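The other protein chains are all here in position, but one chain of the complex has been omitted.
By letter and in written order, the chains are A and B; residue numbering begins at 1 in each of them.
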Amino acid sequence: MAFPKPQATLRSATGIPTGRLAVWWLLASEVVIFGGVLGSYLMFRLGHPEWADAAAVTNTYIGAINTFVLLTSSFTAVLAHQAAEKGDGKKAAGFLLLTIGGALTFLMIKSYEWTTEIMHGYTITSNGFWQFYYTAAGLHALHVIAGAIIMGIVAMDAYRGRELQRVELIGIYWHFVDVVWIFLFPLLYIAK
Amino acid sequence: MLALAQFIPQASTYASSIDNVIFLVGVLVGFWFFVAEGMFFWLIWRFRAKEGVKSEYIEGHEKHLKRWITWPHGLVLVCDIIIIVAAVQVWYNVKQRLPEADSTVRVIGQQWAWTFQHPGADNELDTADDIFTVDELHVQVDQTYHFLLESRDVLHSFSVPVFRIKQDAIPGRTITGWFEPTIVGEFDMQCAEICGIGHGVMASRIFIEDQQAHTDWIQSASVASAQ
Partner (left out) sequence: MAHTATETALHGDLHHDAHAHEHHGPQGILKYIWSTDHKMIAMQYLFTGMFMGLIGAYYAYVFRMQTAFPGVSVPGFGQVSPGEYNALVTSHGSIMIFWVAMPVLIAAFGNYLIPLMIGADDMVFPRINRLSYQIFLLSAIILIVSFFVPGGAFGGAWTAYPPLSAVGEYNQTNLGSSLWLLAVALEFVAFLLGGINFITTLMNSRAPGMKAYDIPLVCWMIVIASILFMLSVGPLIAGAVMLFMDQTIGTGFFDPARGGDPILWQHLFWFFGHPEVYVVLLPAVGITIDIIATFARKKVFGYKLMLYTTVATGVLSFFVWAHHQFVAGIDPRMANVFTVTTLLISVPIAELLFVIIATLYGGAIKLTTPMLWALAFIAEFLIGGVTGIFLGASGADIYFHDTYFVLAHFHYTFFPIAIIGTFAAFTYWFPKMFGKMMNDTLGKIHFWGTIIPFNIIFIPLFVLGMGGEHRRIYNYEHFPELAGDGMFLLRRIATVALLVMLAFQLVFFYNCFISWRKGAKAGKNPWNSNTLEWTTESPPPHGNWPEGLPNVYRGPYEYAHPDRKDDFWPQNEPA
């Protein structure tokens, strides 16, 4: 038997489902975390014009492909939500699986990209730019991995017609991961 | 009680202005402190539970009662503005201004000692006759000094309580400050930023000398370092 939820969970004085409120607050705190990383990066970058040499090395095409992959996966997450809204758990799970596929594609491309860069000698300790490059993108990648794992769990429940409201919630989280990448891409790949 | 000079001498031109700002803050907050605590204790005594006396039902909208909040509120703001003006003036003088220097010294902090580079008889830093000392700084009274503050490793902080000056030293940077000693004597200097296991032994001394004594010192110190 699934965990018995307290009556408290079922109330909604604001009219907004509690799960959705929780995800928004989680995202608020995550925004400040990534804000801290990216803000620090910006301040350093503005003070170190010579970092442009290192920044020139990043592969904008791969970055663009990954951006496309993530945007597409956000789209499949939306489709999953639509299916869940209609009560179709199996379809929702299917779309979630596609989204996870997008995440895995993103990670594989990133692995290839980083391996290439490291083999060329651009490691995390190479210089200030690379420090931030690997840290910011690495933190983002950790969130992609965590999101994919949670998405897998939600998909399994959804397939069995359970906890369908969580499809929307993991979708919101997934859009956030996407938005962070939308900030990272120009900062790390386009700004040269 | 609030006069800092009671506890520690004023040995620089701006020490008294810093002490005065402290005194001003002390008087203003002291006033509020006694009023607030006094009111607080009086209310506790006046409205202590008494047999048969019920408490009052007060919502806090009543204008004649709200006044007791809004008026002090406004007065606190006025006090704050007075303090801000006084503090900024002192801050500007000590930290933003750099009066012309009669002489310059370099102060270098490291784990766990202070190195002082004096300009020597030619009064120019980074020349052959510079005098390097460890944990002692020699300066002349009534001369304006710039100090060039550096660190070789971690954060340290150059602190001379009798001057009232304090400035953190950051590796990779040279930070410039100033002071002008006003009395002759020998006083403590401290490292005021935790810098590792030896932070507590980074004590040094400043020797403020009159012109003759200072010239004598330069001579003997130059001879000593030549040997």
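In this text, a contact is a pair of C-beta atoms (placed from the backbone, for glycine too) under 8 Å apart; a residue touches a chain by one contact, two chains touch by 3 or more.
In this text the structure is predicted, and so the values were computed from the model without any measurement.
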Taking the whole complex into account, name the chains on display that the unshown chain touches. A, B
Touching the hidden chain, out of B:Ala101, B:Leu155 or B:Val184, is B:Leu155
For chain B, which positions touch the chain that isn't shown here? 4, 7-8, 17-18, 21-22, 25-26, 28-30, 32-33, 36-37, 39-41, 43-44, 47-50, 53-60, 65-66, 68-69, 72-73, 76-77, 80, 83-84, 86-92, 94-96, 111, 153-155, 157, 159, 161, 164-168, 170-173, 175, 187-188, 190, 192-201, 203, 205
Contact footprint on chain A, counting only the chain that is left out: 1-14, 16-22, 25-26, 28-37, 39-40, 43-44, 48, 81, 84-89, 124-125, 127-128, 131, 135, 139, 161-165, 167-168
